[in-house]
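Report on the structure given below.
Every protein chain but one is kept in place in this view of the complex.
Going by the order they are written in, the chains are A, B, C and D; count residues from 1 in each one.
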Amino acid sequence: MANINTAIKAEARDLNFFYSNGARALKGISMPLYENKITALIGPSGCGKSTFLRCFNRMHDLYPGNKYEGQIVMYPDNTNVLDAGVDPIEVRMRISMVFQKPNPFPKSIYENVAYGLRVRGENNKRIMDDKVEEALKGAALWNEVKDRLHDLAFNLSGGQQQRLCIARALATDPEIMLFDEPTSALDPIATANIEELMVELRSKLTILVVTHNMQQAARVSDYTAYMYLGELIEYDDTDRIFTNPGRKETEDYITGKFG
Amino acid sequence: MANINTAIKAEARDLNFFYSNGARALKGISMPLYENKITALIGPSGCGKSTFLRCFNRMHDLYPGNKYEGQIVMYPDNTNVLDAGVDPIEVRMRISMVFQKPNPFPKSIYENVAYGLRVRGENNKRIMDDKVEEALKGAALWNEVKDRLHDLAFNLSGGQQQRLCIARALATDPEIMLFDEPTSALDPIATANIEELMVELRSKLTILVVTHNMQQAARVSDYTAYMYLGELIEYDDTDRIFTNPGRKETEDYITGKFG
Amino acid sequence: MQAPMELTISPRLAKNIRRNVKERIIELILMLAALTAVATTFAIVGVLLYESVSFFKTVSVVEFFTATEWTPLFEDAHYGIMPLVSGTLTTSAIALAVAVPIGTITAIFLSEFASHKARETVKPILELLVGVPTVVFGYFALFFVTPLLQSVYPELPSFNMLSAGIVMGVMIIPYIASLSEDAMRAVPMSMREGSYAMGATRFQTAIKVVAPAATSGIVAAYILAVSRAVGETMVVAVAAGQQPTLTFNPLEGAATITAYIVQVAMGDLPHGSIGYQSIFAAGLVLMVMTLSFNIIGHWIRKKYREHY
Amino acid sequence: MEHKASVIENLAEVRAMIKRHKRNDTLFAVIGLCALMLGLITLMLLFWQLIADGYPKFTIDFLTEFPSRRAGQAGLLSAWVGSFLVMSVTFLTAVPVGVAAGLYLEEYAPKNWFTDLIEINVSNLAGVPSIIYGLLALGLFVYILDLGQSILTAGLTLGLLILPIVIVSTREAIRAIPVSIREAAYGVGATKWQVVYDHVFKYSYGGILTGVIIGMARALGETAPIITIGALTFIAFLPPSPITAEPPFLNFEWLSSGFTVMPIQMFNWLSRPDHAFHINAAATGALIIIVTLLMNGTAIWLRYKIRKNIKW
Partner (left out) sequence: ADKIIKIDGSSTVYPITEAVAEEFQKAKGVKVTVGESGTGGGFKKFCRGETDISDASRPISQKEIDACKEGGVQFIELPIAYDALTVVVNAKNDWVKQLTVAELKKVWEPGSKIKNWKQLNATYPDKAMNLYGPGTASGTFDYFTEAVNGKSKASRTDYTPSEDDNVLVQGVSGNLGGMAYFGMAYYEENTDKLKAVPVVAKEGGKPVLPSEATVMDGTYQPLSRPIFIYVNATSAAFKPEVKAFVNFYLENAPKLVKEVKYVPLPKEDYDAVKTHFKAMKPGTGFNGTSEVGIKITDLLSRIK
């Protein structure tokens, strides 16, 4: 599945991260994200998967005292996302995120999807309608909700809510999408839907997904990174990782001997 | 490991349980607990393990509207624990429980262990001291805390707190002890300690333990029950369950194909 | 590749700057609002100190704290605050003697014994007691409670600290009950389950586990109640009598600091007179008293917050 | 078999002991009920007394008549209008400032000594006796700022008085909003203020409103600070109307007008020699309690509705 010709969309370079309590949660991680590919992050609980993911859209900036070291460079413009001079809001407009538990706003379905556009100052109703429809279609939710766009989002099922959150993230045409265990709160059928969706989305953008479910990583991703205790132990084609891992630790984890 | 000669200490008979919202969380479960054995309950999240366990000491009585159907009979006195005429307090004095997250009282270590005795009206300092020491020794905590018995229990580490909770449960000489995922909040070393302890305790009493960690079930238990969606799918010797399960569902779960 | 990127990014940067300026301004406005609280405190302390300084130019601090008579408005003026302090402390002590046990028992009852539904209905009703204008309580004390007490103990004068204190106590029961109940409810269910699983009864669980676990919240409630009692005005002004007397005998009448202030304020005291200044000096003492209670309460809450 | 016998013997002992312990349960339940009833009964008694005394005045006329020297004709018109106008000023000052302060403290304030100072301040202000606010108003508003004994002075005073209540309830309402919602909003590129206004504020205003209503109910019954600013007056007219027929249609003269409010009018009537006035006072007291009850009831209902509608 891997393809050496693919362009790199973003790249972590010797990334360290420290929580405000001084804990070093990431230890010198360097890793590429290939354009229009899905990269999966796996590893035991507490290894730093979420921490790493949240560096990409500077989520850690929301809590005082957190510290980044190193770079995350985005291409083609060579912007170091972590640079203090780069506005995190700008970063988040380019890199959007889907969370573990669906977290729609207590607003209507329409308003949830439109929110990212409103934040960007878009007010034209026509454009907005189009974009909302497009995003909901992209998130494979349009058919289910097109007749009740002004219903409260809370009235959707868990899987629908998660797709709504994906539509919300999609509406603003991000370059990269981050998923943090996007299916862990969902039932198997909803999970399958979301996985399928991610694979479809790949054609439009670059995806980084954290999962604790190895089967899921194997099913959806092109590349897989295995992390342990804040370190990147191994990064490779998903096929290689799951069939022929280079490191003993990875193998132990994947075969369930450990964790 | 199984032994047909062992006496039955307690037995669920066609047990149904309904939460106050009407949800039927247990569906006709019948299962024995052998005396001086460890029985493990496994199954995917939400299958009703905790619900079943908490029937044994009538914990559900604390919340209005819950309903039991069927029996849990204790031997040798043939008391049906669930009988409306049986005082839940009496049941809890015979069947004690250790919770998922250690929940010591905001009191001293000594007072935590002494609590059950005080509740029973015991006030003799000499007897109390002896019992507390004995229980702490039984929970393998004595050496670590004997010099600071009057320290606040909150100052102990998570694993120590959990052992304190075991000591607390132990101090009153229960006939059965229930453990609800007793190690899920603990690190691996503390987990190993607790597991060892359970095995030791087996000689004194009967144990029912819920765990989501199959390795743990395999390591500590004599019998294992696999539950799914409120039903008891399979009950057997632990060895048999893990090597040669009778049902396809059990096998899928144990080999990680599902869940 | 580089050049066109520049073009797209610079307008974005301009937008960033505009956005950031707007964000700053908003933050500043919000901060100013938060500073109003500080400003209010400073204004209170400032006004009280300003007038008190003039007061203490006439009256020595030593006299203020040691003299045993308080008659600033009479020709034979004495300026000893102690009679007002004794009245304040006595009425507050009576109020607490009523409110602390009853409030705490009510809280335990509501949190551990009453059904969810009963609690949700009763608590708001109880909280209504807080909304009753305190004047009403004042006249209730004078016209209802005092005669009631007099029928038991005929020697009791019409104005006495006992009846004012009792009514004030009833008035602050809801504070103690409601806040202590909140504190007890915040005790995690796992703690209760731990106790019940040991075979404890409700009463044992409530007294031995829940109440001790909620101690900090309960004590904080007491402290709030103390500062309410100390600062309560209309009840004591109406029912305790307004004669400054250095006594701790609840069967006598006496004036409190608050009663003195409102009594004087009811007439229009000329700005700048010693009488006018005296209410600010008395107010300063009151402020210092309640402030110290509040700080103790704050400290207790902080020290014991989230132990579980 | 021996084992069985010992278990059963032991059980009998345990049962006897449980019975003893349960007696304490019952005893405490009874004591607790009595304690609870004490508060409730006092409230009922008070309320019943006021109603029984004041019921002859439960008429429309009582609300549409001005105070009078004749108890039978005296009404509450100027008092309730005064209360309403004072409350309006209180609302318009305390709510924006309090909510803004709450938003700042919860969403913006860095954790340092300075915000600690503000925090301690707010919690202290909540415990400052109302009469001290009266002194503040007397010294600052009446004399230094020369606002006189006006609706503005009274409104500002009560506004400051309930400010801590508004701040605290704002913060509590805000805290109920999960981090995940904030992160979701930041995640699509919202600025801080957009997150705060579009989400934090909008989802918490029900809770804020609850606190505001409770604060206003308290301010409505406050007597001491109003007396302290010296507003014990016979007022048998209404302040100038805030709305006028000619442009600019708004008139702010009412702010500097003299006024009376319900608790003051009640106090005034109570101090009359003629007992007929005490009926008026009782009716006023009952009315204040009823209004307070309605306000608190609204607050409780709101809280209930919010809890029911929004489950995070």
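By definition in this document, contacts are C-beta pairs under 8 Å (C-beta built on N, C-alpha and C of every residue); 3 or more make two chains touch, one makes a residue touch a chain.
Given the structure is predicted, the values throughout are model-derived calculations rather than measurements.
> If the hidden chain were put back, which of D:Met87, D:Ile235 or D:Ile300 would touch it?
Only one of D:Met87, D:Ile235 or D:Ile300 touches the chain omitted from view, namely D:Ile235.
> Decide which residue listed in D:Glu13, D:Asp61, D:Asp116 or D:Glu253 touches the omitted chain of the complex.
Touching the chain that is not displayed is residue D:Glu253.
> Using the document's definition of touch, tell me which of C:Met31, C:Ile44, C:Leu142 or C:Val235 contacts the absent chain.
C:Leu142
> Which residue numbers on subunit C touch the omitted chain?
69, 71, 73-76, 78, 142-143, 146-147, 150, 157-159, 238, 241-243, 245, 253, 263-264, 266-270, 275
> Mind listing the subunit D residues that contact the chain we can't see here?
Residues in contact with the chain left out: 66-69, 230, 232-237, 240, 253, 258, 270-275.
Convention: only the chains that are shown with their structure count from here on.
> Once you count every C-beta pair in contact for both, which comes out on top, C-D or B-D?
Pair with more contacting C-beta pairs, C-D versus B-D: C-D.
> Centre to centre, by mean C-alpha position, how many angstrom separate subunit B and subunit D?
49
> Taking the mean of the C-alpha atoms as each chain's centre, how many Å separate subunit A from subunit B?
40
> So which bits of subunit D are touching at least two other chains?
18, 21-22, 191
> Specify, in ascending order, the residues of subunit C that touch 2 or more different other chains.
19, 201, 204
> Can you list the subunit C residues touching subunit B in their complex?
Contacts found on subunit C: 115-116, 188, 190-201, 204, 208-209, 212-213, 307-308.
> In their complex, what parts of subunit D are in touch with subunit B?
3-4, 7-8, 11, 14-15, 17-18, 20-22
> Write out the stretch or stretches of subunit B touching subunit D in their complex.
76-77, 79, 87, 89-90, 93-94, 119-121, 175
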